[in-house]
Structure formats: structure tokens, C-alpha cells
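The structure appears below as C-alpha cells.
The other protein chains are all here in position, but one chain of the complex has been omitted.
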Amino acid sequence: MNVPWLTLLLLLPIIGSLVLTIMPARPGSALPKQIAIAFSVLTLALGVALAVGYDAGGGYQFTENTTWIKLFGAHYSLGVDGMGLTLVLLTVILTPVVMVASWNDGDTGRWGAKGFFAWILALEGLSVGVFAATDVFLFYVFFEATLIPVYFLVAGYGGPNRVRAAVKFLLFSLAGGLVMLASVIGLYVESAKTSGGPTYLISELADLDFGTSVGRWMFVGFFIAFAIKAPMFPVHTWLPDTTESATPGTSVLLVSVLDKIGTFGMIRFCLELFPEASRWATPAIVVLAIISILYGAIMAIGSNNIPRLIAYTSVSHFGFIVLGIFVMNSQGLSGANLYMFNHGLSTAALFLITGFMISRRGSALISDYGGVEKVAPVLAGLFLVAGLSSLSLPGLAPFVSELLVIVGAFVYTPWAAAFAVPATVLAAIYILWMYQRTMTGPVREGVIGMRDLNVREVSALAPLLLLIIVLGFFPKPLLDVINPSVEHTMSEVGLSDPQPNVTEAEVAK
Amino acid sequence: MSPTPFVVLSAILFTIGAVGVLTRRNAIVVFMCVELMLNASNLALITFARANGNLEGQIAAFFVMVVAAAEVVVGLAIIMTIFRTRRSASVDDASLLKY
Amino acid sequence: MISTATTVLTEAAHGGHVPVVDPGSAGSLALPLVLVIALPALGATVLLLGGRRTDRFGHLLGTATVAGSFICSLVLFFAILGRDAAHRQVSLDLWTWFSSGRWTVELGLLYDPLSALFLLLITGVGSLIHVYSIGYMAHDERRRRFFAYLNLFVAAMLMLVLASDYVGVFLGWEGVGLASYLLIGFWQYKPSAAAAAKKAFVINRVGDIGLALGIGLIFTTFGTTSFSKVSQLTSAASAGVMTAIGLLLLLAACGKSAQFPLQTWLLDAMEGPTPVSALIHAATMVTAGVYLIVRSQFIFEYTADARLAVSIIGTITLLMGAWIGCAKDDIKKVLAGSTMSQIGYMVLASGLGVAGYAFAIFHLLTHGFFKANMFLGAGSVMHGMDDDVNMRHYGALRKAMPVTFLTFTMGYLAIIGFPGFAGFWSKDKIIETALAQNPALGICALIGAGVTGFYMTRLMLLTFFTEKRWEPGVHPHESPKVMTVPLIVLAALSVLGGLLLLNDWIVTFLAPVTGAAPHEEPPLPAIVISLLAVLVVAVGVALAWFLIGKRDVPREAPAKVSVFTAAGRNDLYGDAFNDLVIVEPGKSFTGGLATFDRSTVDGGFTGTASALAGLSGRLRLAQNGFVRSYALSLLAGAALVLLALVVVNLG
Partner (left out) sequence: MNGFQAPKIEYFTVSPILIVLGVAVLGVLIEAFVPRARRYVVQVVLAMAGLIAAIVTSVMVFSRLNPGSDSPKGGSIVAEGALAVDGPALFCWLLLLVLALLAVMLFAERRLEGGVTSFAGQAAALPGTEAERQASTQGLEHTEVFPLMMFAVSGMLMFPAANDMLTMFVALEVLSLPLYLLCGLARRRRLLSQEAAMKYFLLGAFSSGFFVYGIALVYGYAGSMGFAQIAEAVSGQTGSDGLLLGGIALMAVGLLFKIGAVPFHSWTPDVYQGAPTAVTAFMAASTKVAAFGALLRLFYVAFGANRNEWLPMMWIVAILTMVVGSVLALTQTDVKRLLAYSSIAHAGFILTGFLGIRSLAEVPGGSLTGVSGVLFYLTTYALTTMAAFALVTVVRDSAGETTALARWQGLGKESPLVAGTFAFLLLAMAGIPLTSGFTGKWAVFAAAQSAGAWPVVIVAVLASAVAAYFYVKVIVLMFFSEPVGEGPSVTSPSILTGSVIVIGTAATLVLGVVPGALIDLLGRVGVFIR
């Protein structure tokens, strides 16, 4: 039986989106929301079914391959390996969560709730496509296409500066994407020179040997785009502006899912297609990643605006992910892969909880809060859990990934780890200081009478927090699929882990 | 005799035409300068036809003349309309469309 | 004084062998081993998720789970006590936590004599403090939550001491940090409590840098982080690497155990409810650093440099803590300073190597008893004094609170090292060993003992003796039974704790973990050292008697004090130093970075955008609407094209 599962997975939400678009608008009707939720839950079910049916060691699975544009060498080619699968799962998990959490957020926006949910569904479908594409051209198409729903989600639904922020987001992403386009075309040019003719299939491109300088140029093109997407210092400034203006749900989808495309792409394309260039660029990128880690953390400490703060924490976390990728050993790569998933969960939880709080108080400024714990203990408690997961407390999911990255960095060079680790202290400061200023102390004027979380809000957060805790102690299911794909990447790049300095053989001597 | 003097003459005529286009304000005169450029080309064409020993250039010159005539028709029509509307044939007066 | 049972091991130690961790299978012990952690963990989960529904029985459930844990600990203890020394290590792998490349981390439990003692201390003292808290927190509407946090703490602490892998230790390590954070900041509406909680966590994180990097270095060096595998490999590692690992672990220990230079959080941590101070910031959590060092003996044994660093840090801290203890008027802060100081002793001992490990643990246990006793006693006093902590408002409480007074006195005698009491035995051993190995440190330790005598006597005098200086309207009364009974039990332990050293039992018992030391002759006969120590303490006590007991105590702290007192009151300027060197520059740096981010980084992009717009605005002026200028541009273009062609083809 040859069912195009991944196509179904990405079409399902897009169909949902079209259904919402064409259905007649009736103000105040909950029907569009219900339909949207139904589609996203169906997608989630399908996604989980795929994950269950996935054979951990089996490389790319659920593959489909049809020639799309022959002369371009483009294929409609889908498939997931461990990394792709985890990110697809992240997407399908977070979408319904975001929908439940943002139940009323779309009501007052540009196209009402109907449009809000339609854009979210469209975004979900396209995101699945990005992570499942095994053809560079197809990937690029999805990569750019995701910008449109996000653009309209930000510009149509959010704070006062949303339009400006949306334009900024779009232009940064487009600029990165266009630079990448030059490299994508470079791949065409190089592959067209071979006897097989032009091709964009990753599997075939990985076998090609580009010349040193050509490979490096193309690597740089890809990397710039992914660095903007991730985002890394110094091309991060769009992110805080965007999250400041977007609804929490949009921010979740943007930071937790879409920004992962950057780090996903670094592994899938930068590393696997240009191993030589990756090794060449590693020192510079490691430095950049460390700067991102510390810079993001310090900027987060200095932020008085909650969504901006979270955005900066993400800059720091993405620094860790990039660090893990480019230290080029099993621990770093596994950690980076796992980090992508875990960061998705913890940041989503943080955005959503603070979003609930902000919508109650009507201000995103930390200085407007104080003593929330007293009036809304459940909110405060869940906020703390989310915050702790963001600072990678052991026992919560991000810890394992962060430790793996740190150890991976240590294996690469102790200095990298030594510069990165202080960020854990900074993380404690930015999270706990935010908690201290918002939740503790005497109850402040505007906070008096703040309602605690309601059932809908708690149930939106519950799956996230549950996953964060379960994966903190038992990340094995994810690592089981991630590790083989890491091994594959390592062998593609021609890497092997260094031997430990002391082995049993030496003791025996 | 070398064709060079003819070619140089044609180049001079062409330049005069081009400079005229740049310097004259009256649309009719500007247009006449363009005609001068076309005729400079004709001179060059005929010179080269002779130098090359074939008739293609001469034929081309005839075509250019015909085309120039057609251009006159169209051009005068346009310039007349403008003149009637604005009571001025100065090309500088028609400058509403800018930036 | 070494018993025959450990002769074999002793000889091994002589031959340069360091005991390795080589546990057997847990077998029938698996169930209690799991339960010991699972019970409090379950308690915490139920109480946190159960919400208000569990308010009625929350405190009982919380206490019951820890008591159950204590019973399991006893079962385990007696089970291994019945085995011979070589078979007292057992382990249980629960599941693979994570793995990547050649690194596999099992979520495993390791139960050996070291963990056994810790288990008894944590669950035993923990149970008593839970019972005490039932009374102490009776009027707090969030008592259920308090017990949830306490249970969480106990579970995390047990995880810390039972983990079979450095990463597992990390789990417990930050787990107790979290519990400590939650409990210090339990009264969150007090800004000072919230700030103290954050400070404790953040400074602990600074220490955790050491643990994280230590794990990195251990993995890079050995390819594993499990105790048993690492311990089998350390003998082949280079000394430099071992020193590096040792120093990193020391950094971690400094954070958790409030050792210099990461000591400043502990005094602030007294913002938490007093049972928390007793359990976490006296008896158990703050000793985790000592545990880590002793547990890592297979690393420290190969690096004398790191050991020396450990001892020096311990010595500095023990003097600093004592100094601070002398100057404070807040009863809990005096005790906190004292805790720093006593942990300094333990750290000092653990830096002394094989000879010191067991005594470090021994002092840790006795300190756990008497310091918990005194903290709870202080809590009882505060309970009676309407939560006033200023000793200058106390005085003559011995009559009002007889039980508290008596139990506190037991603790007092134990800590100053009154002969026969628990502290006498444990502290004496440390001083003795220190003098034998490093006279300079030993003398410092001796001086520290004298200062301890001084500040503890000062505390006793200010609180229970001298005249009444109570605030108006305060009517001191004895605490209820539920609070005094734990005091009595702990007082008994403070008196009897020294029995552990009977027949060198504790040294022998720990030998499979710490190794057994060859007997070293101290520079003076042991009995002389003991007498010397008692003498020094007596001087300190006498000094206190003459300086405080014989004079009137002003109700307000005198403003004009010596430099030393002023320094002590200000925590030896630790916070001031941090503010000056880290916090303030950090703040300006953060502010500067924010400006940089806005103006330079983001400005670079927005600037480019506006520059383009400006260029556009200027360029469009060229499109001036005059057809002749268009023609000119056309001509110029033709010239450009021609030029480009000519230049290329002539060049």
C-alpha cells in the first residue's frame, strides 16, 4: 500500500484553512473555531499515527517522490527522518494547543476569528511541508510560503505596532530567503554539470562534491538565511519586535515552530550538503553562537517587556542549538535536535502563560505587575514551571538537551563550553527576576482582582507542561529517533566522535 | 578615396542632431533634430553601401526615409494636440509627470 | 585505632589504591530503594496537583510520606549492615535517561554506606522537621503547599545522594535548589523573601557552572559519567585533568554549601520559614557540597592540589562564618553564620583526603542533629516572641520556654564541642586530622572552635539569660507538643551523636566508599589536642560571658562599633563586593547592550532601510519631468554603454 501519508498530513490543515476561508462569515459564531480545532486534532492524530509507525532506525520514511519541474531538477519529494519527524510532531502538537489557548485572540483582529484560524491552519500545513521536504527546491518553496501566513497573522492580529513588526519580519525573512535563493540556484548549476542532469534531491546532492570555494559560497548563502531565521546575533532584531506585537499564539508558532526551520536547515543543508564548508566555518559560527547565547541572555535580563524578554531568551536558546550543531559531535547534534523540540515546548508554554496574564492586565510591561501569585496562584505556578523549563532545570525537558549541547561543546573545545555555560546563570536571572517582579511582593494596583486561569487555559497548557516533565525524565522516545539521524548526519559530514582520553585499556596498563 | 570623410560628416550631423534635441525647447525643432539624426544615419548607410559594394544600405536609407515620414505624421499629430491644448509648443511646459 | 575488619582495605590504600564504586545488584532492596524517593515525590505531586482539596490532610500526608521514607531507609540500612563490607554497595538502574554517541546516562540509584548515612539523616531529621512544621505552620493558610515543597525537597535531596551518575546528582542538585528557592521565597508577598530566593538560586547556578563543566570534562576524559565507570578509570588520568575536575567540582560545592566566595546567599536564605532553615539550610542541602567531594574521592585522591584548594576554601569559610556569627543580632543569621562555619569544617575535612572523608561525614551528621535542633529551637523562640528574630529583644527566656531552653542547650553544648557531646567528637577529629596534615589549617580550625564558643555563648546569653528586653505586648510561651517533641529527639541526638565514633564505627563503615587511612601521628598526642581544643573553646565562652553576660545589653544595636563588628554585620562585605564588582557593572553593561542593540544592531538594518529610502528620495528628483533632461540621460546612457564597451575591449 502506497499511501502518501505526508502529503495527507500537510494537505489536511490546508484543506481546513480553505474550508474556513470559503465558509460564510457569521460574526460571533464559534463554528469556524470548532472546525479549525477539528482539523488540527485530526492532523495531530495522523501525525502521532505516523510517529508510531515510524521505524526508529530506518532513515527517511513515508517517502514520496514525483518529478515536479524536470528542467529545474525539482521534485515533489517528501520524507522524514528522526529530525524531521520530531519537528513535524512539534508542529502538529503545538497547533491545537495554540488554537485552544488563543480561542478568543482572533475575534477582534483584521479578519476575525475565522481568518485567524484559517491562517494558523495554513501555517501548520506549510510548516509540515518544510520539515518533510527532501528536495531543496520544494523546501525553499515551503520555506518562503510560510512567511505569508505569519505575516498576515502578525499584521492582522496583535498590538499597536503589529504592521510595522510584520513588515520587519517579512523583510528580514525575505532578504535571508533571497540570499539563500542564490545558493539554491548554485546547487542547480552545480548539479546540472553532472551526468545525471540537474537535481534538487537532497539524497543526490549530498553525493556531489562541489569545489571548495563554490561549496563555501553556497554554504554562506544558506547559513545567512538560516541565521536570520533562527535568529542569531546580529540578525535577531526582528524577533523581539515581532513577538512584542504579535498575539501569543502567533509568537508560539513563529518562535517554537518556524524559527526551527533555521536550525533544521543548518543540519539538513549546511552540514549535509557542504561538509567541507561546514568544517571550514565552524570556528566562526561557534563564536557567533556563543555571542548569541550570552547576548540574548543579557538582553533578556534588560527587557521590561515580557514578549520581548521571551524573544531574547530564544535568541540565547537558539545560540545553544547552533552551538550544538556546529561542534559537530554526537552529543552536540543530538542535543541540538532535542533542544529544538524542547525549546518549542518550553517557549510555547512561556508565551501562552504570559499571554494569558497580559490579556488580563492589558500591559506587557513587567513593571506593571507585582504580587500576581497572591491573586492567581495557578497562573503563577504554571508560569514558574514554564520558566524553570526555560532555564533548563534538571528534570524538565530542556535540561537534557542543554546538557548535551554543553558537553558536546566541551568535547569540541572546553573554551566553547566555558563561555556558553554562564548563560545558565543568566537564564536563572532573567526568568526568576521576571518571576520576582511580576508574581511576588505586594499585590499591585492593576493586578488586584485578576482572575486565575480558567479551565480552557489550563487545558491548553496541560499537554505542554506534561510533555515537558515527562520528557525531562524520559526523553528516550525522542532520542531513539533522533540518534540514528544524528549518526546519519555525522557520517554524511564524515565526522566521528573523539576517543576519550582515558580508556579501560590505559587503566589496564 | 576613403569613406572616412563621409562617415565623419555623418557623425557630425548626428551629433548636431543629438545636441539639438537636448538644447532646443520647441517640440517641432526637437523633432527636426531627430530627423537630422536619422538623415545622418542615412548618409552613413549610403556611404557604407558604397564601401561594401552592395545595395542593402541604400535600400535601408529609403526605408528610413519612409519611416521618418511616418514618424512625422504621428509626431506632428501629437505635437499639434499638445500645442492646441497648452497654447505652447515648448517641451519644457509639459512637465506634469515627474518624480 | 583501626579495627581489624578493614585491614585488607587499609593495606590496599597503602598500595595507592583508591576504592572504586563497584556495586552489586540491588536485588530485594530494589523496592525500598525506589520507595524511599518515590514516597516524598508522590507526596509532592499529590499535594501540588491536588490543590485545595488536599488542604485538610496535606500536612499529614506530607509527614507520612517522609516517615515512610525513613522506615525504608532504616530497612535498607539494616539490610546492608548485615552484609560484609565488600557487599554493601548496591545499585539499581531504573531506565536509560538519555544517550548520545558513546555517552549513556542511566537514571540509576547507588546505595552504599555513604548514601545510607545520608538517607537516615535526610529522612530522619526530615521527618522530625515535618512533624515540627505541622505546629509551626499551623496558622499559615498555605500550609499544604509548604508540605508539598518540603516533600519535593526531600525527594530531590534523596535523588542527589542516591544517584549513580554525575548527571543524576545534577538532577537532585538543582532539584534541591528549586525546593530551596520555593521555600526561601515561601512568603512571597515579602519582597525581601522573593529577592532572597532568587539570589540563592542564582548563586547556586554560578556553582552549577562548575558541575556542568565538570561533567563535560569528566565525559571528555573518561567517556562516561557514571560513578562506577569513572572510578575505575581515574587511576590512569593525568594529574592536571584531575585537578581541573576537582576544582570544578569544588566550585559546585561552594555554590551549594555556601562556601567562600559563593557564601552570600545563605544569610539571606533565612527569609524562609524556620523549619526550612533547619532542614535545608542547616542539616541537609547545604551539606551537599561535602557529599559531592566525598563521593568524588576517586577523583580527589589523584589530585593533591585540588584537595588543598578544598581545604583552604573550607578554612576560609569556617573563619568567615564564625566572624559573621559573632556580629549578628538576628538569631537565625547567627545560626546561619554558624552553619557556614561548620560546613567549612566539613569541607576542610573532606579536603584532607582519605583521613578526613569519614570525619567530614561524621561532622555532617552530628551537625545535622544539633544545628537542626538549634534552628528548630530558634523557631520555637520566634514562635513565642511573635516572629521577632532580634536577640536584643529576647532575654531570660529560659523560664518562659523551659523545653526549648533545655533542648537548645544540648545543641549549644554539642556545637561548641563540650566534651562528651556529639560535636566534641566530630570537630575534635577534624582539628586533629588537620593539624596532622597541615598545621596552618589546623590552627585556623582551632581558632574557629574558640570563636564558635564565643558566638554561641553570646546567643545563649542574649536569648535565654540576661534580663528581659521583650517588646511590649509579647508574651513568650512554650511551643505545643508537636514542636517540642522533635526538639527533644534532636537534643537527644545532639548528645548521643558521638556514639557513631564508638569503636571507630563510622570510619569503618564508610571505608568501602572513602577508603581507609593509614594512621598518622598528629604532631601532638590526640589527648593533648582535645584538651587544647576544649581550652580554646573555654576561652571563647569566657570571653562571651565577660563581654555580654556581665554587661547590660542595649535594645538597639550600638552604632559605634569596631571595624570587625561592622564587617561581620555586613556579612564581611560579600554583598557589597558582589554589587560593586558584578551587579552594578552588570546593570550598566546590560543597559549599554540594550542601547547597542537598538542603535547599532537594529539601527544597522533600519538605517540601511532609511538610507535606501533617502537615496530613493534624492534619485527621484532626477526624474524632473522635463523631456530634454530625459534625453540627456539617454545620451549619457549611450555614452556609458559605449564607454563600457571600449574600456573592456581596450583593457
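Per-chain numbering from 1; labels A, B and C assigned in written order.
FYI, a contact is a pair of C-beta atoms (placed from the backbone, for glycine too) under 8 Å apart; a residue touches a chain by one contact, two chains touch by 3 or more.
Fair warning: this is a prediction, and the values are worked out from it, not measured in the lab.
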| Chains on display which the left-out chain touches in the complete complex | A, B, C
| request: Out of A:A132, A:A155 or A:V502, point to the residue that touches the absent chain in the complete complex. | output: A:A155
| note | Where chain B meets the left-out chain, the residues are 3, 7, 10, 14, 17-18, 21, 27, 30-31, 34, 37-38, 40-41, 44-45, 47-49, 51-54, 56-57, 59-60, 63-64, 67, 70-71, 74-75, 77-79, 81-82, 84-86, 91, 94-98
| request: Mind listing the chain A residues that contact the chain we can't see here? | output: 67-72, 110, 140-145, 147-148, 151-152, 155-156, 162-163, 166-167, 170-171, 174-175, 178-179, 181-182, 184-186, 188-189, 192-193, 197-198, 217
| field | Residues belonging to chain C that touch the chain removed from view | value | 609, 612-613, 615-617, 619-620, 623, 625, 627, 629-631, 633-634, 636-638, 640-642, 644-646, 648-649
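Here is the rule we use: only the chains that are shown with their structure count from here on.
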| message | Among all chains, whose Cα centre is located farthest from the one for chain A? | response | B
| Chain centre separation (chain A, chain B; CA means) in Å | 64
| field | Touching two or more other chains - residue numbers and ranges from chain B | value | none
| chain A, residues touching no fewer than two other chains | none
| Parts of chain C lying in touch with chain A, wherever the complex brings them together | 48, 95-103, 107, 167, 170-171, 173-175, 178, 181, 185, 188-191, 193-195, 197-198, 201-202, 205-206, 208-209, 212-213, 215-217, 219-224, 232-238, 241, 589-591, 593-594, 597, 601-602, 604-605, 609
| chain B to chain C touching residues, read off their complex | 18, 21-23, 25, 30, 91-92, 94-99
| Partner chain C, residues of chain A touching it in the complex | 171-172, 233-237, 295, 298-299, 301-303, 329-331, 334-335, 371, 373-374, 381, 388, 393-395, 399-400, 403-404, 406-407, 409-411, 414, 417-418, 421-422, 424-425, 427-429, 432-433, 435-436, 439-443, 473-476, 479, 483, 486, 497-504, 506-507, 509
